[in-house]
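As you look at this complex, bear in mind that one protein chain is not there, while each of the others sits in place.
Think of it as A, B and C in the order they're written, each chain with its own count starting at 1.
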Amino acid sequence: MDNVLAFGAASTQAGRVDALFVMIAVIGGFFFFLTQGMLIYFAVKYRRRLPDRDNETPAITGSPLLEFLWVLIPSIVVVVIFYYGWRVYTDQRIPVAGATEVHVNARQWMYEIRYPDGRTAINEIRVPAGKPVKFLLSAADVLHGFYLPDFRVKMDMIPGRVTTLWVQPDRPGSYQIFCTVYCGTGHSNMLARLIVMPPREYAEWVEHGGREVGGGGGHEPLAVRGERIFRNAGCLNCHAIDGKEKIGPNFRGMYGSKVLLEGGASVTADEEYLRESIVDPGAKIVKGYPNVMPTFKASMPPEDVKAVVEYLKMLK
Amino acid sequence: MARGTSTSRLVYLAVFAALLALTVVTVLVSYVDLGLGNVVVALLIASVKASLVALFFMHLKGESRLMWGFALIPIVFLSLIIFGTLVDTMLR
Amino acid sequence: MEGAERIASNRNGRGYLAERGWRSWAFTLDHKRIGAMYLWTTIFFFLVGGVFALLLRLELLSPQARYFSNHTYNVFFTLHGSMMIFLFIIPAIPSGLGNFFIPLQLGARDVAFPRLNLASYWVFAAGFLVVIGSLVAPMDTGWTFYTPYSAKSAAAVTTLSLGIFLLGMSSILTGLNFIVTIHKLRAPGMTWYRMPLFLWGMYATSIIQVIATPVVGVTFLLLAAERVFGVGFFDPSKGGDPVLFQHFFWFYSHPVVYVMILPAMGIVSEVIPVFSRKPIFGYKAIAWSSMAIALGGFLVWGHHMFTSGMSPLANTIFSLMTFFVAVPTAVKVFNWTATLYKGSITFEAPMLYALTFIFLFIVGGLTGPFLGALATNVQLHDTYFVVAHFHYTMMGGTVMGFFAGLHYWFPKMTGRMLNEKVARTAWALIFVGFNVTFFTMFIVGVRGMPRRYAEYLPKFQVENVVSTIGSAVLALGILVMCWNLLQGLRKGAPAPANPWRALTLEWKAASPPETENFHEIPVVTEGPYGYGIPKA
Partner (left out) sequence: MATGSRRRETAMSVPATEHHDPAVAFEAAKLGVWTFLATEVLLFGALFTAYTVFRMKYPEMFRVEHAKLDRVLGAVNTVVLITSSLVVVLGVDAIKRGKARLLEAYFGATILLAGVFLCVKYAEYAAKFHHGLYPRTNLFFSLYFVMTGLHGIHVLAGMGLLSYVIVLSRRGRLSEAWHTPAEMSGLYWHFVDLVWIYLFPLLYLIG
């Protein structure tokens, strides 16, 4: 999918960017071999032959014709590259009518997704294949980035503004999203996925209220569902479940333990404490950790919170 | 030592009077609402005042091309940064 | 009387180095000593910054954080970037080698304002002390300090801003000094077109320093004011504009790329003709292309911001301008190559580094169009491709030029020769290590790995491991080079006044030069590169 040689562009547009890339690479390669070739050839051919005596060297000081040519030729070449790059870019930036709109709000360190029909999600965007998508990008705290390498596009996410990005996903698949503008400690964990689904599957998925098709339904044990939600919501960006330290407290063995809070108090990590910490993270801060977690009140329905708490209880 | 042209004190006083007069004018004009005209007039008057100071008080008038160059170059770059930034911020 | 004293001071063979004791350095007005102090300081920070680079590479051996936490990694790349940019690469060639050789090449006894020169070193010192002071709460903002993160970060950004302001002030004062020196203190007969090309490069550099640096200075003041007084220029919640910070930052930080590279190009233009025994090809073209690059460099800052939500028109203009700044750079490369034609080339260490400069700089230059063209920029921006590109231009370019200059002028500065064999070994290690380290970054960048990632997807591991191995070789090469320089300093063979048989004026002074450089101010009657040997 991301092999350099196979390219693996996920859309027609991305293919055009690749074509531009190849064109610049070919032109650049030509000049690379030309100049490096001459450099090495001259260096070898005109090396000093005798150890103690210089070769006879002509007093050439320049050539107006050559200077003119090597100003003119690169100028033409760069204008051509500029034009091509500008064309591809401009086409990319004009959204076609009827695009699906997806709002993406970035905060340290997650992407909050909101669909026009009110569905929400975290770090996972689902769209149907074959239909243009317009991302409306914003940020809550600092600059973030929205980079879709398989589509060869990215756009910064700026607090106080909405920027847009438009793609035409042609092929179903699961594509990586990276944050590309440095945004603090969790920057490199700020990952998300764009899942392009075949249109029929997508329609089914929407009908199921945005739940994974075939994802257990009503028979799924609560803790299993909790783990799925936990993973999708990006909790792992900041919290570890395996003894290591990340930005937020470690969850292994947390349930039932006594937690020392900022300010000296302490509390037992019971169900209520875990629930409160998901919907109102600022209420009780564990000593030694920054108060940076956003609330999941809006993006995680109460029954999902319950499931996540059940999952957390299992991490012994 | 050659010092370029030495300006007479009378010229200094004349320039000073002009500067004062222009200050009065620019304050008075500011009470009249000319819309965008206020900006234009104010900047125009300020530039005339600035030129008077530079030409006579700072003796740019009798200076070599080199000094003129170093006096004017920053203005070019100032326009450049303003223009470059506006092309972005005004057309987003 | 004075003449007799000078000869006496020269007879012990130590020239300007004769005086001893810390006072003779701390209060010196001699441009050579000030230049030497800059060199020691900047090389020290180069090594410190290099250690941070190695720690980064170490961490990147594994996709998961293994040795350091994410925060520590972020601090390390910020320190690596800030130190290399502000404490090494900006001052190294201009303030270090420039201070030493501008008056010598001009045939002057010192710079125009020797006391200002000393002051600017001490302002620089104050600057780096404040920067070091800010390490109590080390910054994790990246060297670009983008708002609003830098305005909110708990690190000592305010202190650091003031430190960088001081460093900027020092840079401005040095640039100002050089501009006046080049205008006013040229030896009799030294017309503009008889000036060595290093001076053209330094003149263009100084103009940039004087014009661009104040903008970043005030930007950092505003950042500090935002943190202290709540001034809201860059704060979206107050109606400010975070992208405005980027405009201001890059209005300085793009031209400053040319502050780094132009003097290095100047050094290469000195070294190539000397070791080819040929006049430089297209003197005027090289000279004026320096000026064109300096001015053009001011028109392209927006190409760092193509994905920042800038207006489409601004994107278009900045992209077009970016391509045009490539042309004078290409002209230089062609002219250097043409200088080799029918030469009598020898490959001492300075020449090896100069050729390496051209070689690596072509790679850096030819990967520029990928980033200048809008569509590919949008793909590659903020990936490792960019990291590779600017390391090829800055390290492969500027640092190689700096090494060329160090080896070329070492006999002049110290009065001693270097061990050529060891120097070539170091060069070979550096050349191989550099390419292994940074070429892999192009590949991993095209594959989509974003920069400034403490942890990365496992699919990028192979390239990262290779790159880390390369960095070890590169570091070994630099260590060998440093060892060789120190050995040369301590017990190198005494250097003659003109070991390379060069024609520029610095070689007419003794090695090392005496305090006021020349017994008699030389009179210049011809250009700096009259090397051709006509057929007998």
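Brief remarks on what is shown
Convention: contacts are C-beta pairs under 8 Å (C-beta built on N, C-alpha and C of every residue); 3 or more make two chains touch, one makes a residue touch a chain.
Given the structure is predicted, the values throughout are model-derived calculations rather than measurements.
The chain not shown here makes contact, within the complete complex, with B, C. From the set C:109, C:284 or C:508, the residue in touch with the chain omitted from the display is C:109, counting the whole complex. Residue C:215 is the one among C:55, C:215 or C:399 that touches the chain not shown. One of C:241, C:270 or C:348 touches the chain omitted from the figure, and that residue is C:241. Considering the complete assembly, chain C touches the hidden chain via residues 2, 5, 9, 18-19, 24, 27, 29-30, 108-110, 112-116, 172, 176-177, 179-180, 183-185, 210-215, 217-219, 221-222, 225, 229-233, 238-241, 244, 247-248, 251, 515-516, 521. Within the complete assembly, residues 1-3, 6-7, 9, 12-13, 15-16, 19-20, 23, 26-27, 30, 38-39, 42-43, 45-46, 49-50, 53-54, 56-58, 66-67, 70-71, 73-75, 77-78, 81-82, 85-86, 89-90 of chain B touch the chain that is not shown.
The rule is short, and it goes like this: only the chains that are shown with their structure count from here on.
Taking each chain's centre as the mean of its C-alpha atoms, chain A lies 50 Å from chain B. Here the CA centre of chain A is 33 Å from the CA centre of chain C. Measuring from the averaged C-alpha position of chain B to that of chain C gives a distance of 37 Å.
For chain C, residues that reach two or more other chains under the stated contact definition are 243, 309, 312. Residues of chain A in contact with at least two other chains: none. Chain contact summary for the complex, chain A toward chain C: residues 2-4, 16-17, 20-21, 24-25, 27-28, 31-32, 35-36, 38-39, 42-43, 46-48, 54-63, 66-67, 70-71, 74-75, 78-79, 81-82, 84-90, 92-93, 141-143, 145, 147, 149-150, 152-156, 158-161, 163, 176, 178-189, 244-247.
The part of chain B that touches chain C in the complex is made up of residues 66, 73-74, 77, 80-81, 84-85, 87-92. The touching residues of chain C, counted against chain A in their complex, run 65, 69-71, 74, 140-142, 144, 146, 148-149, 152-153, 236-237, 242-243, 276-285, 307-309, 312, 315-316, 319-320, 323-324, 326-327, 330-331, 333-335, 337-338, 340-347, 355, 358-359, 362-363, 366-367, 369-370, 372-379, 381-383, 443, 446-448, 450-457, 459, 530-536.
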